[in-house]
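Left out: one protein chain. Kept in place: all the others.
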Amino acid sequence: MKDVSVAILGASGYTGAELVRLLALHPSFKIKVMTGDRKAGQSMDSVFPHLGGLQLPDLVAIDHVDFTSVDAVFCCLPHGTTQEVIAALPASVKVVDLSADFRLFDVDTYAQWYGHEHRAPELQKQAVYGLTELARDAVAKARLVANPGCYPTSVQLPLIPLLQAGLIEAADIVIDAKSGVSGAGRAAKEANLYTEVTEGMHAYGVASHRHSPEIEQGLSQAAGAPVLVSFTPHLIPMSRGMQSTIYMKARNGAKAADLRARLAAVYKNEPFVRVLPEGVVPHTRHVRGSNHCLMSVFDDRVPGRIIITSVIDNLVKGASGQALQNMNLMFGLPETLALAQQPMFP
Amino acid sequence: MKDVSVAILGASGYTGAELVRLLALHPSFKIKVMTGDRKAGQSMDSVFPHLGGLQLPDLVAIDHVDFTSVDAVFCCLPHGTTQEVIAALPASVKVVDLSADFRLFDVDTYAQWYGHEHRAPELQKQAVYGLTELARDAVAKARLVANPGCYPTSVQLPLIPLLQAGLIEAADIVIDAKSGVSGAGRAAKEANLYTEVTEGMHAYGVASHRHSPEIEQGLSQAAGAPVLVSFTPHLIPMSRGMQSTIYMKARNGAKAADLRARLAAVYKNEPFVRVLPEGVVPHTRHVRGSNHCLMSVFDDRVPGRIIITSVIDNLVKGASGQALQNMNLMFGLPETLALAQQPMFP
Amino acid sequence: MKDVSVAILGASGYTGAELVRLLALHPSFKIKVMTGDRKAGQSMDSVFPHLGGLQLPDLVAIDHVDFTSVDAVFCCLPHGTTQEVIAALPASVKVVDLSADFRLFDVDTYAQWYGHEHRAPELQKQAVYGLTELARDAVAKARLVANPGCYPTSVQLPLIPLLQAGLIEAADIVIDAKSGVSGAGRAAKEANLYTEVTEGMHAYGVASHRHSPEIEQGLSQAAGAPVLVSFTPHLIPMSRGMQSTIYMKARNGAKAADLRARLAAVYKNEPFVRVLPEGVVPHTRHVRGSNHCLMSVFDDRVPGRIIITSVIDNLVKGASGQALQNMNLMFGLPETLALAQQPMFP
Partner (left out) sequence: MKDVSVAILGASGYTGAELVRLLALHPSFKIKVMTGDRKAGQSMDSVFPHLGGLQLPDLVAIDHVDFTSVDAVFCCLPHGTTQEVIAALPASVKVVDLSADFRLFDVDTYAQWYGHEHRAPELQKQAVYGLTELARDAVAKARLVANPGCYPTSVQLPLIPLLQAGLIEAADIVIDAKSGVSGAGRAAKEANLYTEVTEGMHAYGVASHRHSPEIEQGLSQAAGAPVLVSFTPHLIPMSRGMQSTIYMKARNGAKAADLRARLAAVYKNEPFVRVLPEGVVPHTRHVRGSNHCLMSVFDDRVPGRIIITSVIDNLVKGASGQALQNMNLMFGLPETLALAQQPMFP
């Protein structure tokens, strides 16, 4: 297996660190460059001491990077800052962007939700939305993959096949989502202090979270018509983990068993997605640290209504793991490379 | 103020201990009897060392209690065991029952959800459902109050006034509820070990939780027609706290502002219920240890839909605090007695 | 009881908020002024929503306060900023300072540990070190009380009586201390994020923590000779709570039973300090939210050695609770006023 030179842009955040953790077991991806503008000049083990045992390059400022010897870029920069950076990369470099910058196909929708014009609309047209299991072929051929958001991953994996199969109504879908705190990143904010978060919970971004249009884009495509969702995220006192509890109406008298069978068929050969048997409830702790997605389908006690719960690790299948899964595909490698680590429990 | 002799039945569990904590500041309720069958003979400070500074009677077996000198009983026994115990109490004793045993007016519904015939159907007819703010007068005159469940409290306080006012549809109400672990009690179960609970979450009792009929009973009464709800509880890694995120449709073009105004009017003089201003999100940690309920109303981004979040401390307003609030009323005392402690944060 | 007008300086931090929580139950101390320079102009319920049910003045900048109508000041400002503020207060105001600024009698020691000359050395001479149980009379007469640090409180309450009685050696005392995260305050620091703190622990300030000279000052006074201690604090993933595990040598063949008897005699009438019976281990959770200190004494398995563990809530007996205890005394009030709340568990 030929070595692939990898750069991680924005390696001083949690998704960057998580990529390093995963790549430590990769047989051919070699980390050659790591950037972190505010922490440029620091060693990775001073920024993330848990990675102290690896031989890693020091963090540098992005302006100082020579990308000519880089084959693959994982871009973990904040949204809004990413478009120009990626536009400036050599055409030979393959890119997985973990930010939101290339996820929305419609640059007007982008502008509406992110407050500024898209700065690389041409590049946007080439970007492939990398929900791997449902876009594998396109990802394999892509030069630029927009890695899905964590909430959209947990929602679209169960809902897209059901909408495509006409098993559920597209209207009045309610998504009550719960996330661990690592999704908020490593920035020092009062609201994310241990003392502010532990032993309590709350909703946030009610009716206004930026993952709404991303979810709606995918569901609309699957339904063949515009879909609006009711989406409410909650912050849960845990570092990792994400659950979406999704409420919907079945179509044409379909029951949970029908939906479960459909999902099981769609995902039956997938290494990372598991549809649980009747009555088994997924826990976020059962996927911690892994690239797994677990989902379960229930008949609601209100006739004709369905409840689905799906869980992922927001930093793995919801970010760095899926990014690596995509990059493996883009280099023609088995997509499970360096992603075979089992969940860590307890 | 005349002293009232209080017995706590089932004082070795969390709701019993919470009553002791609250009653320590009460000017007239004096704890004379505490039962705990499995721990009979033990001192309270060996069972709950945090209460070691108080002068408390030792735990006794319930069969050994002479109730003739008892004025008030808080019954914290498990459901199913309570009916015969309460039926055997002297008529002079006032009772607040924290179990589910007297909450359902219809004994057939009880039998269906709890798996056995009701053992005190006559007594059931006298029981008042003690959602204090909405049943104050009846509580004040009651001899037996069925203290509401934690989830039903968090759901009914916001929804009943809105259904009564015809501001929301009774159909397709979705309740996504989240609870701290103390709701599961102190029984030693593998599933509730620290290692099994921390840093993860999951749904449970999907479409089958026993609080469903209790919620539906209250909402049906308010709507004047049978209501079925979609209700999914989740276990959150925190000891205390409960949030219900409730999704519904407005009627007749009502907006969040209309609903908020209605709730604010209903609760404007209530010491324990606060309707938050537009855009303010309640956190469970803001009510920890207190008898408070906070609620907030949002327009969903799907036109015509509404989202309400409400929070309580499941052990206080969701159990022991509301029980004390009710008992204060039953003895003609100010209902805030011993309930003025502020939430504890951080 | 006559009303006392209270000002809280630095009310936007955790110790300030904790004072507000406690004072809500006080019959005569009325909060008239709260300062918070960075948050001046904000309402307290926007800064600390858990206190939203109280009628509180908005936060103001300290420069805008008229202290002529203030009777009592709790000063919760960071160390180093406090000396000049207190020096500028009217002589009629009684002050409890929760910072470290007046704790060290020797201003040279202060300068050495805090990096600058003391700015109010004359005032320092009037300050009383307010370890209440061991300085009650002096506190009652004081105008300015230096409220002890949290670690020093947990260490000195057990050790001072034993050194005074000659029951333990002053040399080679090892103090392994553990603190909850609220001790670090509410400043937004990466190191105190939930994700950085939860599910892990570490030592900090090894051999260099600023509470060392404060502890040594008290122990030296008790021993009648200079004492150096080995003191290592640790950060534990919990919001509140502090434990000191203290290792020492007994003198003259004294056993744990002798030490326990001595401590029990010293504290037998104290409302907030409890010496536990042989074999009973104190937990920090048994004092959470209360002004209690629990301690226990053990014979080590190494002959002649003793182990003592003591626990407090760092925000209550380790800060705001002891501050209120002292202020009660300074106004001739029962020292337990507004401090009778029981620990909150679970």
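Chains: A, B and C, in written order; residue numbering restarts at 1 for each.
Everything that follows uses one rule, which is that a residue touches a chain if its C-beta (ideal position, glycine included) is under 8 Å from a C-beta of that chain, and two chains touch if they have at least 3 such contacts.
Predicted, not measured: the structure shown is a model, and the values here were computed from it.
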item	value
Visible contact partners (per top-of-document touch definition) of the missing chain	A, B, C
Among C:2, C:38 or C:301, residue touching the chain not depicted	C:301
Which of A:12, A:124, A:153 or A:182 contacts the chain that the document leaves out	A:182
Touch criterion as defined above, residue of C:67, C:105 or C:247 at the omitted chain	C:247
Absent chain, residues of chain A that touch it	14, 17, 20-21, 24-25, 48-54, 182, 198-199, 239-240, 271, 274, 280, 282-283, 285-290, 292, 294, 340-346
For chain C, the residues touching the chain missing from this view	172, 174, 176, 178, 180, 195-196, 198-204, 206-208, 212, 228-232, 234, 236-241, 243, 245, 247, 281-286, 288, 298-302, 305, 307, 309, 311, 346
Interface with the undisplayed chain - residues on chain B	14, 181-182, 186-190, 192-199, 237-239
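One rule holds for everything that comes next: only the chains that are shown with their structure count from here on.
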item	value
Arrangement of touching chains [line / ring / star / complete / other]	complete
Top-ranked pair of chains - ranking by C-beta pairs in contact	A-B
Whole-Å separation of chain centres (CA-atom averages), chain A against chain C	46
In chain B, residues with contacts to at least two other chains	198-199, 239-240, 282-283, 285-286, 288, 346
